[in-house]
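With one protein chain held back, the other chains of the complex are shown just where they sit.
What follows is chain A.
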Amino acid sequence: MSYLAFFTKHSNEILKALLTHMEIVLISVGIGVVIAVPVGILLSRHKGAASYVLAFAGVIQTIPGLVLLGIMLILMGIGKPPAIAALSLYAILPILRNTYTGILEVDAHCIEAARGIGMSQKQILFQVELPLAMPAIIGGLRLSTVYIISWATLAGMIGAGGLGDMIWTGLSTYESKYILAGAIPSAILALLANALIGFIQRAITPKGLRLGR
């Protein structure tokens, strides 16, 4: 059976796996953003704590994916939840670090001016710091998303489903067609996500920052 025929025959299965994969990625990255952005903002207010927290997040990042999935399997059993928990942890660091540095890199004089003309802390955050840090934050999101798309293939191993399922099936049956049916869509997904978020990043960069730089 040719590859094309295989893909056509299994297109429903592949599509379903792809959707599950995207679901896992979206939820994991979503959780990552919800945790990382507020923590990053908080750290920019408490720079003393920042180095410890960032170091700790860095340590998590160094745990091999299989090990972390294994730990989550023991803690939470099989299925999507342990996979999402593990992937969310991975998603945090790039977003956290970029949020933190993005806010710190906002011109101190802008912030002084903002305080001096009577913006509250909250207004400074939402009207000055976050808009100016947004390109950096989206950059972190982009990095996380591409990572998580590729690491989510491991999640098939603990029964979360997704494109990883196809790959594991292929590996255990020595059927390269299954492996490719999982690998190719996930690679395309990563490329598309990268391009899409790159586009959003450019669109969201305040116009004034794009000029003359």
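Definition applied: contacts are C-beta pairs under 8 Å (C-beta built on N, C-alpha and C of every residue); 3 or more make two chains touch, one makes a residue touch a chain; residues count from 1.
Keep in mind that, in the parts below, contacts and distances are computed from a predicted model.
> Since a chain is absent, check the UniProt entry for it and pick the matching name: "Rod shape-determining protein MreD", "Quaternary amine transport ATP-binding protein", "Thioesterase" or "2-hydroxyglutaryl-CoA dehydratase".
Result for the unshown chain: "Quaternary amine transport ATP-binding protein".
> Could you tell which one of A:I74, A:I117 or A:A203 touches the chain left off the display?
A:I117
> State which residues belonging to chain A touch the missing partner chain.
107, 109-120, 123, 127-128, 131-132, 206-209, 211-213
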